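Of the protein chains in this complex, all but one are displayed in their positions.
Take a look at chain A:
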């Protein structure tokens, strides 16, 4: 189905209350939502807790567990291992905790220490064998997952000149991406002899990059494109040569494809690319926006209701269009937007400074 030909609305399914401070981030458990396992996600907050939410048979979402008394400060980000068995949480208390569901309970089975101060993000590699963390100390740490919930730090990567906001592994190869308050995105790869990691590319202002803090990044379903969001009020799309990347024949550099500007009014904190190709963004203007690639960039399907569809500046390269803007999605800043991996529904969860999480469905309207 061509997304641009459809008309959509964002239907609010439920507002989840429970956190007593701003909700910073959330993560869907990838091993749930199919084969009869109800979908589940984790959320983390300035209230120092992590909450686990699960869909119940009654068409509603309930809080199944509260993970508390482990982190002593804000829990900034959370992520599930690819198997869905472990949950990693990064906190301003300088630690990263690893949680395992044992029986019906979540237990903290490991604590990763090393960062000097606030840890801001954590990411699990596609294979599940590596973990990355980053923080205010400007460093990115790579950890190897060992049997028995042991995590060995294999590399401490210095390169960013300011605090590192987010780390994210590529969805199919062991390549690590980080974005920072220093306005750049860095790409890290293992050395040829496989015993250390190094920065193989920096995407900065001279590469048509961002002019302020880069808050987050997300990969396209095939992994050959990436979207980044920034305090400079733009989204940027980057691309690489997928064939070369997978062949292992030298490094396939990333280049700027296009910039989506003029859509956001305040800092963009979160961006997430769905399997189907819809980019969702969450920003400090309380709105959630959706963008899709316009494959026939010369044709703009204008619709009376969707007056916001605007051509993006690039004439030659692919262009992206605003599919929908949900104003006042939350009462305060939207800190995180995450698509679920459910196949039959376009389900999105958003987390906000207003202390709530909202579950949305992007539905076609006739």
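What we mean here is this: contacts are C-beta pairs under 8 Å (C-beta built on N, C-alpha and C of every residue); 3 or more make two chains touch, one makes a residue touch a chain; residues count from 1.
Here, contacts and distances are computed from a predicted model.
The UniProt record for the undisplayed chain lists the protein name "MIP18 family-like", from the options "MIP18 family-like", "Anaphase-promoting complex subunit 11", "Putative GPI transamidase component Gpi16" or "BBSome-interacting protein 1".
Annotation: of A:74, A:133 or A:234, A:74 touches the absent chain (contact as defined above).
Annotation: of A:8, A:181 or A:238, A:181 touches the absent chain (contact as defined above).
Considering the full assembly, A:213 is the residue among A:213, A:228, A:259 or A:274 that touches the omitted chain.
In the full complex, the hidden chain is touched by chain A at residues 22, 46, 73-74, 76, 92, 118, 120, 136, 163, 165, 181, 212-213, 231, 266, 284-285, 331-333, 353-354.
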